[in-house]
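With one protein chain removed, the remaining protein chains of the complex are shown where they sit.
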Amino acid sequence: MQRFALLGAGFIGSVHAASLAANPDVDFALVYDVDQGRAKALADAHGTRPAADLAEAFDRDAVDAVFIASSTNTHAENLRRAADAGVAALCEKPIDLDLGHAVEVVRYATDRSARAMVNFNRRFDRDYAELKRVVDAGEVGDVELVQLTTRGPQMPPLAYIAVSGGQMRDQTVHFFDLARWISGLDPVEVFAAGATLAEPRLADYGDVDTSVVTLRLPGGALVQIDSARRTGYGYDERIEVLGSAGMVEARRQRAGAVTRYHAGRVVDDGLHAGWFERVRPTYAAALDAFVTALDTGVSPSPSLEDGLRAQAIAEAATRSLASGRTERIEY
Amino acid sequence: MQRFALLGAGFIGSVHAASLAANPDVDFALVYDVDQGRAKALADAHGTRPAADLAEAFDRDAVDAVFIASSTNTHAENLRRAADAGVAALCEKPIDLDLGHAVEVVRYATDRSARAMVNFNRRFDRDYAELKRVVDAGEVGDVELVQLTTRGPQMPPLAYIAVSGGQMRDQTVHFFDLARWISGLDPVEVFAAGATLAEPRLADYGDVDTSVVTLRLPGGALVQIDSARRTGYGYDERIEVLGSAGMVEARRQRAGAVTRYHAGRVVDDGLHAGWFERVRPTYAAALDAFVTALDTGVSPSPSLEDGLRAQAIAEAATRSLASGRTERIEY
Amino acid sequence: MQRFALLGAGFIGSVHAASLAANPDVDFALVYDVDQGRAKALADAHGTRPAADLAEAFDRDAVDAVFIASSTNTHAENLRRAADAGVAALCEKPIDLDLGHAVEVVRYATDRSARAMVNFNRRFDRDYAELKRVVDAGEVGDVELVQLTTRGPQMPPLAYIAVSGGQMRDQTVHFFDLARWISGLDPVEVFAAGATLAEPRLADYGDVDTSVVTLRLPGGALVQIDSARRTGYGYDERIEVLGSAGMVEARRQRAGAVTRYHAGRVVDDGLHAGWFERVRPTYAAALDAFVTALDTGVSPSPSLEDGLRAQAIAEAATRSLASGRTERIEY
Partner (left out) sequence: MQRFALLGAGFIGSVHAASLAANPDVDFALVYDVDQGRAKALADAHGTRPAADLAEAFDRDAVDAVFIASSTNTHAENLRRAADAGVAALCEKPIDLDLGHAVEVVRYATDRSARAMVNFNRRFDRDYAELKRVVDAGEVGDVELVQLTTRGPQMPPLAYIAVSGGQMRDQTVHFFDLARWISGLDPVEVFAAGATLAEPRLADYGDVDTSVVTLRLPGGALVQIDSARRTGYGYDERIEVLGSAGMVEARRQRAGAVTRYHAGRVVDDGLHAGWFERVRPTYAAALDAFVTALDTGVSPSPSLEDGLRAQAIAEAATRSLASGRTERIEY
């Protein structure tokens, strides 16, 4: 039984609170939030209690692990505290929007043998896990071309965009991680092209809402990622992997399995309305994997290093958007 | 090269004319129709010529085979002539609407070793043939439950209904044949329930437009067939076969493979608008099979006997509709 | 907040315990089981406590509702107790395997204005609920033909079969209920044909493992239900409703959305391995609906009367299996 403190009681914190409460191998001990009322309300809803202060959440006598779901700019500091306290950490991405700073804190944590996992929850999607299994089993041969699609239903608010780090660091980064994870390789170079088609004001932020990324893997295999902020038709993710001996695809998921037949057309249920409906089951699965790693003493995965590498790709992709050139990826 | 005379230059005759013209192993020699102008027009369109009279179409020196696509009430007589002349015959179903009469002419033809095939064209559908192959290969084990759906887009005219013999003999009969062919068994009893939901005036003809048939096969396996005259959503056929080791399905065919994604719904291309769009390729394939049988000296299949057996099931099903009871099928 | 006592701590009881524990509008007060150790273990797992005896579970001061998940032969008696105590009841089906007895207890409960719901959980399946919505909205016009498929992955043990009441009362009954619910009509007559193809020893129990049922609805519309105990390919349910203006289908659900492309074949994820994986989300949804009904003071649905009517169809279907004839359904 792992005793958890949850840091952050906002939307994503409340999602993790439900996972912590439902997980039979977790003792959901504490909730911390800078807004104490919010912490208390969330704790009450799940039969646990708010932490008196941040220090209590890192008290090694009462807590085995923290779930870092606080605001992005506190991730690094909380990771550092966890490393200091000898408390394990499951950390929302990114480690820090500033890659240099992120590298530093990861080095700090690693030097202290911190047990930590970055929450790239899509790795725990049922379909992506099966696709990975198929690839690893060699069922499609050597990976030659990977295609990933990530498209959100509508533009986030500009206030969100302003602090997001841009499409590559905020949205596409999950798929940089998936590309690495599925292929088992670190891309060596990246070309990105983007446009502001859904929201022209993004140009003021040096950001794009629609983009196409090409990655080259060691050995020459290629990866394509298209990202869009606003689809008009719901939340859309898909992955396909072309290999030397076949192809495997994690299809667009539909919200249901009802089909209506009318003259000249067949109408199926649409995609999920938003990202949360689509990926909801991955959160509990990611937590499960983290707890299992702690219970069994293996290193949690994806590691902090995995978090850094996805960020490194996002950095190079962001540079490419600006330069219009292929950029080397530095890890 | 088989020399063919086509009997009948109506709609279905014109379909067969195109198949005869396109088949590289066929010499399309003659067209006969009681309406000589119609025969001439169809012959001209395909670079062949009209027969002077019916006798010419059965002239063994000039013709190897006839394609009987004349009106239903002439099928039996034309089969008899073919048997007399030693000309092979590919005959549209039914052999005769009167089963007794049909039995007689088949016996006549068989006594004369006539080479003849009844044109149950659905057996030559690409998907049904594959489904049959899967079943025969034992991939689903022993057949336990067969489900067939046959639904037309709209009510035929009442004038057609009046001479059609009713839904069982006219529409469902194709699926009685498919059930026999797929299972390799002759059903022993039948229960049918029907209703006049699409066109109440069918009741005046003792006919139904919507029906459900249950067949029992020797050994106990069951067959379900639902037939409807008017769907509102296009032409709909499907078959599934549940066996002891799996299931195989020939799915509803779509007219195309375009998908439109909108908020909350996904819109695919609909089913085919009518039966002809759906089964069109089967006609050429059926002709091919007949020609190949003639070329290689094997018995054409489906045989006239197959035609009789499907009709015998239709007779019993028609009786069951009236009696409300399970009826034995007499072959 | 409704205070619940759970009756029964077996497999299905443990499923309901999880739903009770997770439901924010439920106070999960007590667990009762004839096996006190089992009750305690389940209570402990969900932070609640075992009842000292059955009487405590019906104590109106401590309990608002009971969830009857005890063995089938105790359902009726527990419903009676709930009616006596003024405690609401959510009752697993069937009310009683003996229809006469079931009618009696429902009359008893109704006379006492008991608030009760029979747990036909499939009505709360996301896809079936959507299909029902489409039908009710008139999107397919008048219902003309309903097709339902219910197929389990493997034969239950013979010991289970012996006390199950047979395929109609045990398996198909859920789909009798769905047919009533979807069409809004009570079938007037039934024809059933069955066979023992998967397990010949079923014949010793007067039971079948594969069957086809035809129901006639008032007005003439038809319903087809095929039931199989053992598929070899997983758990299979589907429903389609043909109406005068279109068709709607709740498709076979797949366990995932991964597709593998190889030469000559495309391999998708299979169906769910068992019934529980397939219908799992319906249990929480059914409980939700019951709690909402209690909270808002509306009559819970499906009602005990709905339970009786589905059973009445199952009785007539069972008679038809034996008689080989169409049977009237008596409500």
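The chains carry the letters A, B and C, assigned in the order they are written, with residues numbered from 1 in each.
Here is the rule we use: contacts are C-beta pairs under 8 Å (C-beta built on N, C-alpha and C of every residue); 3 or more make two chains touch, one makes a residue touch a chain.
Small disclaimer: the values here were computed from a predicted structure and weren't measured.
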item: Residue among A:Ala18, A:Val212 or A:Ala263 touching the omitted chain; value: A:Val212
item: Absent-chain contact - pick from A:Ala22, A:Ala45, A:Ala62 or A:Ala198; value: A:Ala198
item: Sole residue of A:Thr74, A:Ser164 or A:Gln224 that reaches the chain not shown, by the stated touch rule; value: A:Gln224
item: Interface residues of chain C (partner: the chain not displayed); value: 153, 231-234, 236, 254, 261-271, 273
item: Where the missing chain touches chain A, by residue; value: 140-142, 144-145, 147, 151, 191, 193-198, 210-212, 214, 216, 220-222, 224, 226, 228, 230-233, 236, 242-247, 324-326
item: Residue ranges of chain B at the interface with the undisplayed chain; value: 22, 24, 45, 47, 126-127, 130-131, 134, 139-140, 245-254, 256-263, 269
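Here is the rule we use: only the chains that are shown with their structure count from here on.
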item: Central chain (by mean CA position); value: C
item: Interface ranked first by C-beta contact pairs; value: B-C
item: Farthest chain (mean CA position) relative to chain A; value: B
item: Chain A-chain B separation of Cα centroids, rounded to whole Å; value: 57
item: Inter-centroid spacing, chain C versus chain B (mean Cα positions, whole Å); value: 42
item: Residues of chain C whose C-beta touches two or more other chains; value: 140, 245-247
